[in-house]
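In this view, the complex is presented without one of its protein chains, the others remaining in place.
Chain lettering (A, B and C) follows the sequence in which the chains are written, and residue indices restart at 1 in each chain.
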Amino acid sequence: MAQVFQPRLILSLKLGALVVLTLSAVAVLAWRISIAPHPAIGSPVEQVVPFSHVHHVGEVGLDCRYCHASVEQSAFAGIPPTHTCMTCHSQLFTDAPMLAPVVKSFESGAPLQWNRVHDLPDFVYFNHSIHIAKGVGCATCHGPVNRMPLIWRTASLEMQWCLECHRAPERHIRPLDKVFDLNWQPAGDQLALGKRLVEAYRIHTASLTDCSICHR
Amino acid sequence: MTEDPHTAVDSEAIRLRLGDTHGATMWRSLDEIGETSAFGDYLTQQFPRFANQFQVDRREFLKLMSASLALAGLGACTREPQEKILPYVKAPQGAVAGEPRFFATATTLGGFAMGVLVESNMGRPTKVEGNPMHPASLGSTDTLTQASVLGLWDPDRSQVVTRKGQISTWENFSSALGRQLIGLARKQGEGLRILTETVTSPTLAAQLQALLARYPKAQWHQYDPINRDNVYDGTRMAFGEALDVRYRLDKARTILSLDADFLGAGNARVRAARDFAQGRGAGGRAAMPNRLYAVASSPSLTSAFADHCVALRAGDVENAALRIAKLLDLPVVAPDAVVGVAEDWLAACVRDLQASRGASLVVAGEAQPPFVHALAHRINHALGNVGVTVTYSEPVVADPANQGESLRALVRDIAAHAVDTLIVIGGNPVYCAPADVRFGDGLLGVPLTVRLGLYEDETSARCQWHLPATHALEAWSDARAYDGTVTLMQPLIAPLYAGRSAHELLAMLGGGTLRSGYDIMRDYWQEKLGADFERGWSTALREGVVTGTALPEKTVTTRGDLPAHGPAGPAGADDSSLELIFTPDPSVWDGSFANNAWLQELPRPLTKLTWDNAALVAPALAKRLSLQNEDVVELTCRGRTLAAPVWIVPGQADGVVSVSLGYGRTRAGRVGNGHGFDAYALRPSDAPWFSRGLQIRKTGKKYPLATTQHHHAMDGRDLVRVATVAEFDQNPQAASGPRHATIPIGTLYSPFKYDGYAWGMAINLGACIGCNACTIACQAENNIPVVGKAEVARGREMHWIRVDRYYEGSAHAPRTHFQPVPCMQCERAPCEVVCPTEASVHDSEGLNVQVYNRCVGTRFCSNNCPYKVRRFNFFQYADENTESLKAQRNPEVTVRMRGVMEKCSYCIQRIANGRIEADKAGRRIRDGEVVTACQAVCPTQAISFGDLNDPASRVKALKASPLDYALLGELNTRPRTTYLAKLTNPNPDLKES
Amino acid sequence: MSPAISTPANDINESRLQVLKGAYSYASISDKISDIVLTRPTHWGWVAAFSLCTALTLLFVVAMAYLFYKGVGIWGIDIPVAWAFAITNFVWWVGIGHAGTFISAFLLLLRQKWRTSINRFAEAMTIFAVAMAGIMPILHLGRPWFFYWLAPYPNIMNLWPQWRSPLVWDIFAIGTYIIVSILFWYMGLIPDLATLRDRAESRVKQIVYGLGALGWRGEARQWRRFDTAYLLLAGLATPLVISVHSVVSFDFSIGNTPGWHSTIFPPYFVAGALFSGFAMALTISIPLRAIFGLKDFITERHLDNIAKIMLVCGLIVAYSYVVEIFMAFYSGDEFEKYMVLNRMRGPYAPIYWVVVLFNVVIPQSLWFKRVRLSVMTLFVLSIVVNIGMWLERFMIIVTSLHRDFLPSSWGMFYPTFWDWAILVGSLGAFGWLFLMFVRFLPAISISEMRKLVREKKEGEL
Partner (left out) sequence: MNPQPILPAYGLIAEFADDRALVDAAKRAHAEGYRNIDAYAPFSVEGLSEALGFRKDRVALIALLGGVLGGASVYFLQWYTAVIDYPINSGGRPLHSWPAFIPATFEMTVLGAALAAFFGMLILNGLPKLYHPIFNAPGFDLASRDRFFLCIESRDPRFEMQETRQFLERLAPLKVAEISN
């Protein structure tokens, strides 16, 4: 009897299988990339006005709250009204071309359109004020914005990222007076400090991983 | 039902898409807009099939009338779109970005004000709450008030000035008007007529007076299809002058309602319910609980709650009243007996009334003729109630003239061509005028007809000019409450469309100059508030009431020449023919709420019908005529005929067919058109509320009606637990029964500890009058979608809290029980154990939370929920296409997508905000700090909510009451929501028939 | 080639009750079975059935497409009846599968010779039925594209399935069941595929079957390990089959709904499953043996035995009905009592009485040998039982849900066109798969038949 499967045939079969496998692997990879959140972590987001936090925060030394005024009272940190920009820019760099959109908005009354950098799904209810009140520093989530010419995302903002802190806030929280200090580093052991602060700030860690803390 | 509901025509869909291209105009500048607009493309990109979801059928687009904001991202697996943030250009005064603010204003019904606080999210009015400082509200509201916010955002509102159907402008109008005014000025306004709804607004009244002064020969007419003519005529008959009558139900111990529905209708219903519940002793055994006797032609909230109720034809109520008067030895000619009411019933009632002299009360229904009112006044006087439980004041309305007469006069003059300029402000007379008045006919003959209205409706269609009116939440105005207290109504948002207020229009008429409502109001109140105006003004705005504007009590003297019997002669007209009665519709009222989908889908308190009205008949009558529900009958009364579907209602007086007004609209809008039948087509102007001689003919046709409750008996299950005060005194456990919520049941499980907050709710069935306000407040608060008639008929309504209605006893005179059923928030939640994805889980405060974005829609939780309070999005119910409706949504609540389960969350968004505020302040949440939407709205405060771990909390105290019991507690679900058994206070002398 | 001795159907002599009729050699039996696949021209009956099933399968596809486009609202389900046809189909299809496993595994352990000639297609029936069953729960999800959330896998949400939910158990039970069934079935196929490989004329068939045969050589040690593994799989499949429908029954008995919350459910459901499963085995084997002339291999003996098992299962099911009624009144639970009375007198009463007629009354005829040996009667009866069992599942699910605790929330369920489309479509898809199977794979285990031939020679039968 003749062999049904000559070695050459077997070889080609194996090669065929190999090709199929690689192709499907590539396909999966491509899909994963296509659904990756955008803008990607670490990639600066273009804006109508190339507003530089490096300049305003790093060099001029504005406090976060000067522009993000409602961050301590509201869920929403607040984006400065054009008028806030104009408090300075009615005198400074008034005719700088890069400021043209601001001036235009000021005159026309049409709001500036900023591109969102930190965007949570709409079924997630994040509240800035409570995080500020419990010692979560701006930089903890937003990174060193004072070193960002254009803002980019430093955190994935995925649920597991939130949980990482909600499960053990002591890993991240800082003294209340350091919340807006973008350069703050724990002097000694963060965990020890954190544990003390969790006590001091009455953070109920038990309920922090409740679904209802973020989802309604 | 077996055919697929989703195969209907496209025409609606096309109209719809033309319809909602607007709405964006009102955006000031808020970050949400970015999200909402980005959201649409996101949706299409994510689920292309949703994009044309709408081009399916009529009902689908009813989803228009409900919410969608945060669907984005509910489905994973795709890239998020680039969203925009739009900051303010100039931040408004005192606004904190992202935080809601509340403004005091008022909404009106039949002219009477209901004081409200409106929640504004980044400039968008989203929710109405009662104003605790307002006498008509005391913090509560009702269904119609709750729904008003949806009316504001209704995409079907008229948006442009039209002339003979062609789009025009205000400028064109004012020039046209200007020309007309020249002529009018010449002949002192002869031929100028102004038709308004009932006016209580001092400013508007003043404007009208000024106008009439300017044009002496002009005339002002008033018409509301549901008006208080009988009340004023009644006082005229009794006291010789028109007066407003005020009842102090909290002070009354024995109350007799003569076909009156003071709890469900009337100009002070919310306040009345609050006072009544107080007299009943909310949440326990009052020292002296009041007792309510009711004579009712058709069941109402009031008669349903009564301790003793007899069903009587409306026309026979007069006899009953006479008989009672007689028993009180008043000089009347009364029949020896009243058909339909046992003599001993009347006797017992009278004994009770006398027993509580000075603390008793007889209330005549607004549908009853003046004579019955006069009798009631006389009886109250005889019982020494005047000044205690009933007081009188000058009329609250600007002009108490008989409105029916006023409209008839106008129509006469129109027919006689004595009218050349007709200004119709609000209302919808062409639709809602009595059938024999035929208001619409003459209109085309009037040289200039102008209509200011919210909708381009039946009346607009017959007027040359239609002017878009501003919504109550868009404009400056003022209005009086039932006791005369004035509220300054301030706009929550600039007019969405080209609307103007009645004040502004009147300003144009007088002098033709254009003045803003704001200036008009301030001018008027400048002189009223006089010195220190600014402070008075801002206080009034902040508090929502102008202090000291309540009308003073008036001492009255009864006329000597009161007739001894009614116009129909002694023993009234008790021919045995059928009687047709007209009632305001609990949802669409006189038809003006017809385009409000929340109200359309809100089950009527007693029939549990949605989306339609019906001809209500008593079981006995149905039996005689072999009628079944949904049978279409021809109602013929006084030569006019109308086809209507039948609905059988226990407790309806035999020989009475009642039809509710406000349906059969043709130009209400996309929601309201084509539902129900137009009862006005039968309504005679001389007997607007009831008339005899009705004939019924069975057509053999059927008309499907959508009800939310098919079974009305408790089948011996102790769901609603009831006891009389007497029984309670013998054994406090009598009502709540043996299976008390707190009986510990052995368990192998180590129970979870809830040592933080432990939220719980207590619902007092003894106070619930079944008004449904909770249901609609919940709908507004929680972005609950509307599903439409067909879906309701399939049992797919979405209400998170429903009010179950059960009957006990005979079908002729049943006892009616209401039971609001929200999620019970069981500690041993059956729904959670069977959820495969942890979408239904418990949190550390004992809440049974539903995580929409984790739900895959197995529906096992619903199967396993013994209370069936879970609601499922069988389709994409939430609308995501209509900007104006998205704007209404509560940004604090996720909008659910197709395929996920939802349910009552104890308003978790309010809890969360309360928790956050408390945490920031480093304290615990105080009792009463977190109030659920249903609790806030409840007129009788039947719902209490709070922290069970707070020993001082009200809810804790209530749950300690012996009346407290858990619904289906024997299933060991350990519900956090428990009930207080209902205490009734029947007269021991009277056996229940 | 084979002297097929066909005897008239009416006389009842022993020859009809043989497990294997006719005088077959290793060769002839191998050829006869493999020729069906390799050489025999397609039978018109097959073509007819196949075209019908293809049409229904298309309907199935359309129904699913529309379902995913619109949502489960296209069905008649509502609140309170949130489950209806889809879950009924699910339970019923899983049940169908059970007979296959029972025949191929349990009877193997019991050394029942007569299973030999029917276990192959019975096992195939299992796989296709479970496949149909497996589709249903996914179809019935509100958001089917997230079905995988029921399975444990690491994810960015740090979330896991809720292990207390019977639906999660289902995933494991059904998953295991279908995998084990496929292994068991495929393993039995390996030697036969080798036969086909060696007997196939065309190169393509040689390669295709050859790949399937994995180079099987029939070497003694291979046979030895093969037998052990085969026996082990049988030993594993037997408890599995019990567990699977028990888990399915948990979907209801874990719930607190009156009519669901009952401890008798696991045995009740398993018996019911075998009942309908064996009925389906009859429904399939009767036409099969006619169309492909397999009357010598699938003899009246087989039909007779199957009928006997049906009778037994039917009695257990009947017993369960009785116990349910008894417990309702014995417990004194008002809700249980009402549920039972509602089934008998409520709006769905006709279904209840049809169920009793089809599953309890009619099957009693199986006590009589005449009935068991009349092929036509058996065929009709098997269909009756299939319908009866489907209705039973429907009754359990719908009539329990539609009136549970609060009368205010009582409702009705009315099926829509799409409910029927899914049911009928799944029947079509099942038939389609099965027809493909009998056309391209040996419907009877050749190697085991050779063994049967040997045993017959040795007079061991």
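Simple rule for what comes next: contacts are C-beta pairs under 8 Å (C-beta built on N, C-alpha and C of every residue); 3 or more make two chains touch, one makes a residue touch a chain.
All figures in this text were calculated on a predicted structure; none of them were measured in a lab.
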Omitted chain - touching chains that are shown: A, B, C
Option touching the unshown chain, where C:Ala122, C:Val180 or C:Ala443 are the choices: C:Val180
Touching residue (missing chain; options B:Pro447, B:Pro704 or B:Pro751): B:Pro751
Which residue of C:Ser25, C:Thr39, C:Ser331 or C:Gln364 touches the chain not shown here: C:Ser25
Sole residue of C:Phe60, C:Trp169 or C:Tyr338 that reaches the chain not shown, by the stated touch rule: C:Trp169
Residues from chain A at the interface with the omitted partner, ascending: 1-7, 10, 13, 209, 211
Missing-chain contacts mapped onto chain B: 749-752, 826-833, 835, 838, 841-844, 974
Missing-chain contacts mapped onto chain C: 25-27, 30-31, 152, 158-164, 166, 168-169, 172-173, 175-176, 179-180, 183-184, 187, 191, 194-195, 197-199, 210-211, 214-229, 232-233, 236-237, 239-240, 243, 247, 250, 447-448, 450-451, 454
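The working rule: only the chains that are shown with their structure count from here on.
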Centroid spacing, where centroids are CA-atom means, of chain B and chain C in whole angstrom: 57
Intercentroid distance (Cα basis), chain C paired with chain A, Å: 54
Gap in Å, rounded to a whole number, between the CA centres of chain B and chain A: 46
Sequence positions of chain A contacting 2 or more other chains: none
Contacts with 2+ other chains: residues of chain C: 157, 159
Chain B partner contacts - residues on chain A that touch it in the complex: 34-39, 69-70, 73-76, 78-83, 105-106, 109-116, 119, 121-123, 125, 127, 129-130, 133-134, 202, 204, 206-207, 210-213, 215-216
Footprint of chain A on chain C - complex, ascending: 156-159, 197-198, 206-207, 210-211, 215
In the complex, chain A residues that touch chain C: 1, 4-5, 9, 13, 156, 158-160, 163
